[in-house]
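Right, I'll just put the structure down here and ask away after.
All protein chains of the complex are present and in place, except for one that has been dropped.
Now for subunit A:
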Amino acid sequence: MRSFSLIDFVSLFAALRWTVALVALALAFGAPLALGLAMGRISRFASLRWAMAACIQVIQSVPLLGLLFFFYFGMPVFLGIQVPALVAVTVAYTLYTAAFLGEIWRGGLEAVKQAQWEAGACLGLSAWQQFRHIIAPQALRLSLPPTVGFLVQLIKGTSLASILGFVELARAGQVVSAATFQPLLTYALVAAIYFALCLPLTLWSRSLEARLDGSR
């Protein structure tokens, strides 16, 4: 046993880079997939709409911890190959992000009135041009506050990677707590770091929402 020192403090902050990396990976792969899901959900083809809705429903009805364990422990055994931990975890967070962002963005797209599509069609724009220049900008404005809100969920969600042994912030907290026998100080510090990351985003999301309300 040793006392809590500067090195423990540094190791917590050093572990923060993995928290940030996991969030960045989840967004980098999850956001394009979410866009695909959202567009599929408002597609003309009923079968595509149903398939996308089913995908989203399944992922949203399973614990994030379940997704992580399934892809980290289950999938490599099933496929019979070695899957690097980072890949397995990235797949799980990508699906999680895609399902939630997809549903948020679908809401944004559907909130734009049908007449806007028709107006675009009247101007001779193609379906893609209508989406790109008329619908998407308006939907983006509408869905930005919940998107930022989801970012907070995602940051908090990366703490679950600690259970798989990923040395991100939560895991670094466990390690430091075990080494120093100071759970109070360590976990309070870990919670404070998460809080410092998430609170600005929460406040930003709220101010975006308030601004949106005033303009309507």
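By our rule, contacts are C-beta pairs under 8 Å (C-beta built on N, C-alpha and C of every residue); 3 or more make two chains touch, one makes a residue touch a chain; residues count from 1.
The definition used in the following text is that contacts and distances are computed from a predicted model.
Enquirer: Which listed name, "Spore germination protein", "Glutamate/aspartate import permease protein GltK", "Chemotaxis protein" or "Sarcosine oxidase subunit delta", is the one UniProt assigns to the chain that has been left out?
Expert: Per the UniProt record, that chain is "Glutamate/aspartate import permease protein GltK".
Enquirer: Among A:Phe4, A:Phe29, A:Tyr187 or A:Trp204, which residue is in touch with the absent chain?
Expert: Touches the omitted chain: A:Tyr187.
Enquirer: So that we can see where the missing chain sits, which residues of subunit A does it touch?
Expert: 57-58, 60-67, 69-70, 73-75, 77-78, 152, 156-157, 159-160, 162-163, 170, 173-174, 177, 183-184, 187-188, 190-191, 194-195, 198-199, 202
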